[in-house]
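Only one protein chain is missing; all other protein chains are in place.
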Amino acid sequence: MKDEAIYRRLFRTALLIRLVEERIIALYPSDKIQSPVHLSIGQEAVAVGVCDALRADDLVFATYRSHGFYIAKGGKLDAMFAELYGRKDGISGGKAGSMHLAAPDVGLMGSSAVVASTIPHAVGAALSFKRRGGDRIAAAVFGDGATEEGVYHESLNFAALMRVPVLFLCEDNGLAVHSHRPIRQSYRLIEHAAAYGIAGRRLEEGWDMLAVRQATLEAAAHVRSGEPFVLEIATSRYKEHVGVGEDFHFNYRTTDSVDAWKRRDPLIVDAKLVAELSPELEREIDAAVAYAEASPAPGRLELLTDVI
Amino acid sequence: MKDEAIYRRLFRTALLIRLVEERIIALYPSDKIQSPVHLSIGQEAVAVGVCDALRADDLVFATYRSHGFYIAKGGKLDAMFAELYGRKDGISGGKAGSMHLAAPDVGLMGSSAVVASTIPHAVGAALSFKRRGGDRIAAAVFGDGATEEGVYHESLNFAALMRVPVLFLCEDNGLAVHSHRPIRQSYRLIEHAAAYGIAGRRLEEGWDMLAVRQATLEAAAHVRSGEPFVLEIATSRYKEHVGVGEDFHFNYRTTDSVDAWKRRDPLIVDAKLVAELSPELEREIDAAVAYAEASPAPGRLELLTDVI
Amino acid sequence: MTMAAAKPLAQSSRVLSYAGALLETMDGALRDHPNAFIMGQGVDDFKGIFGSTTGLAEKYGAKRVFDVPLMEEGMTGVAIGAALVGDYPITTHIRADFSFLAMNQIINMAAKYSYMFGGLMRCPMLIRIVVGRSWGQGAQHSQSPQATFAHYPGLTVVMPSSSQAVLDMYPAIINRHPGPVISIEHRLLYNLDFTISPADKRVPLTSYVAREGSDVTVVATSVMVLEALRAAQYVQDRAGVSAEVIDLNSISHPDWELVAASVRKTRRLVTADTSWLEYGVGGEVCRQLMMRDPGLLRQPPAMLGMAPAPCPTAKSLEDIYYPSQHDTVDAILTQAKGKNHGIDLPVERSMTEGYKRFRGPF
Partner (left out) sequence: MTMAAAKPLAQSSRVLSYAGALLETMDGALRDHPNAFIMGQGVDDFKGIFGSTTGLAEKYGAKRVFDVPLMEEGMTGVAIGAALVGDYPITTHIRADFSFLAMNQIINMAAKYSYMFGGLMRCPMLIRIVVGRSWGQGAQHSQSPQATFAHYPGLTVVMPSSSQAVLDMYPAIINRHPGPVISIEHRLLYNLDFTISPADKRVPLTSYVAREGSDVTVVATSVMVLEALRAAQYVQDRAGVSAEVIDLNSISHPDWELVAASVRKTRRLVTADTSWLEYGVGGEVCRQLMMRDPGLLRQPPAMLGMAPAPCPTAKSLEDIYYPSQHDTVDAILTQAKGKNHGIDLPVERSMTEGYKRFRGPF
């Protein structure tokens, strides 16, 4: 019963993310959203399970692929659409676009389009939390590809040495743009983290919101007790790397790999719940889109504000 | 017997390095050598054992602390002293100084004063060797501190993925300037390398030239067969990080730690051989110093050459 | 070669996109230089760095053209190591912004190796970096660091503005240049078609006159050369103003005499660069002119560049963030005829609309 309620809550948010991104796909040909979009369709369960397990005052540092985390952490939909539209009422007044969604009021910190570059930010925030006492934690969200960058090594080492409460959260969709993981990585993430004395866990069932939530609860408890943790969650990117299309016809990956995932995806499998919840969510989205459309475009007055 | 001959050969080179650096210490107050010097006194066995085990056409990529590797790889003494003196006949015409010794003709490639920055160079050279076929290898020499830099992670991963013939050689003197290793590193180097699928070995007896040589022979054989290898060799820096003095009075480390090393240091223990070989080596050094003193200083004509 | 020289007319002009020119030179490098190789994220995928490396991995094999992990600093170091042993590495960054992760290897290492070792070592190599613009790419996908790199001796920095420039410069660089070269390619150029002239009009590894004129000198870089040429045509047609356009082309080694000679003639200057004005290309142009003759200009020059802020993503902001064709024409006319020149300006605001509506791939 309790699980059932949680499931509905998670499902609702996951569905909202999917419908939002499907709306983006629908709107895209109109050129109203002139921003490179990195869709998380297929990966929603990760954002939803993770954010539900975190406390409201825990922080998430994210990437260019963060529509899901923005929504799951509680960011406002109208401000998000206005941001994608490049309007004044966008959460960042149109200066951020899709790649830099942020909502610090609900704990979604900056999203960067430079791969791996927010990982040390989460470590730094966690370092502050530790010095101040209390038990807030910070989560660094990143893709599998990000772990190849040197700064990942520096961040793990520092976090382990200083014993800061940071959760390293890897969304493993197996791809960096069009490159498959085995040609990029000689290591397995959890074993690699272990070399730094950092505990970790890989979750294969990244489609399962409850499993993600549970794994994150456990990881977060570990982190809250004062140790970093690496949580790696397998997931699947249905769409192309950037943009709103599919990319199977380029033959760099097979539909099979994604289809296997889709067969387990609750947002597809649980069609009944989708049907039940969709109308209300679509209305929310309609409202947000209307808000964005009504919002004025920024201009000369805004061009040079907030530079320093 | 054979071992005895090898021992004498290695010992002679190690002693030459030590006497060269002691000569540098003696000369330093005269301000004739106006170059920051990072002495390897205490660490000579590593350079000597490693270079003896490598083939003449194998390459070594080194650091600012490379007097030892320069000499052990076969670099000319007169050109070295002229370089330290900043003279025209210096191996790099006085543009390199102590921190950037190089002797590509005998396989000592560039030494960099930016920590860790030549590690990927060795990987790149090894990549070339692999593509061209043959069995040359490249060795990256670096200190324990260098492994903290992000580029070390990137280099390990790439070397493992591409299976390039590179030997990662860590001179572990336990210090980065005045910082002890445990406050800087959460990992053990060999376990860390194992996470990338790179085999490795730690040698505690870094004072023992024959042991270093043997370990390097085995490591190099592994590398020559087409796999990277990490060889970590414990050693001891007797002098201050940079400069010609001692630094025990600053109390950041104890004399004990170094004394234990000195008690096993063949260049101290084997006083007989030192006495036997020193006169000839000192004459070599005298000649090199005289060469340097006689060499003219570079001037306007040289200031702007070789910029591109 | 003798054949071609004997009948120059046989070599007629053709149309080639910028991406096509890049692909030709990459192909040529691999074909002519057995030690050349290309590495970079995605160089062997179906997008092939926006079409500039497509098919080369298939043609030359994975040892010559290969994908790498995300490792900008490491990759650049690997390239240097390969160069030091006689290879010719070509590396790519699909955004110039990512080259900042390799700054240490570029500035502290590649730029220094020849000099620091007194000529004992060389690292000839080509680093291709692409400047992004438009469609909300924002603050981290839009930077154009030519002034940054050109400040450091040891680096050669070029910004080819046409297919011709690519065809003429890249082989010269790859086959003969002794040191590291950074080529800054502008994403908006990739899909444009250019007419390739006969071989006697070679673009040198320095500046050249892209259009002759007598009233105003426009010193431009990269895609702003195209803007300047369009604007020059416009002011010629509408106002009879004759603008001379100089493509600075090499940022590290421009032909300053050429620039000074032009300004000596026109006494009026517009600079049009792809980056910020502060500590940028325009300042160096001013310095070079002042050092030659502080009285060259009749009036303050006009300078076009990005607004002094990171790049915003909203289209309405992007449109005013970058100098438009409108701004470029106005700058030239103001130089030639004063602020109240009274001549109609072109209406289109954004260059990205002028050529084509850029919408990726990014």
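Residue numbering begins at 1 within each chain, and the chains themselves are lettered A, B and C in the order written.
Just so it is clear, a contact is a pair of C-beta atoms (placed from the backbone, for glycine too) under 8 Å apart; a residue touches a chain by one contact, two chains touch by 3 or more.
Computed from a predicted structure; not experimentally measured.
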Query = Which displayed chains make contact with the chain that has been left out?
reply = A, B, C
Query = Of B:99, B:209 or B:231, which sits in contact with the chain we cannot see?
reply = B:99
Request  = Identify the residue among A:85, A:158, A:207 or A:291 that touches the chain left out of the display.
outcome  = A:158
Inquiry  = Looking at the full complex, which residue from A:68, A:150, A:165 or A:206 touches the chain that isn't shown here?
reply    = A:150
Task = Write down which of C:25, C:91, C:104 or C:163 is the residue touching the left-out chain.
result = C:104
Request  = Could you please point out the subunit B residues that touch the chain left off the display?
outcome  = 31, 34-36, 86-87, 90, 93-100, 112-116, 145-146, 148-150, 176-179, 183-185, 242-243, 250-252, 297-300, 302-304, 307
Note = Even though one chain is not shown, subunit A touches it at residues 59, 61, 90-96, 100, 102-104, 109-110, 112, 114, 117-129, 131, 138, 150-151, 154-155, 157-158, 161, 305-308
Message = For review purposes, identify every residue of subunit C that touches the missing chain, sorted by number.
response = 73, 97, 100-101, 103-104, 107-108, 111-112, 115-116, 138-140, 143, 145, 147-148, 150-154, 252, 275-287, 289-301, 303, 308-310, 312
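The criterion applied here is as follows: only the chains that are shown with their structure count from here on.
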Ask   = Going by the average position of its CA atoms, which chain sits the greatest distance from subunit C?
value = B
Task = Could you put a whole-Å number on the gap between the CA centroids of subunit A and subunit B?
result = 46
Note = subunit B and subunit C have mean C-alpha positions lying a whole-number Å distance apart equal to 42
Ask   = Just how far, in Å, is the C-alpha centre of subunit C from the one of subunit A?
value = 36
Key: Of all residues in subunit B, the ones touching two or more other chains   = 150-151, 154, 157, 161
Note = Residue ranges of subunit C touching at least 2 other chains are 68-69, 71, 73-74
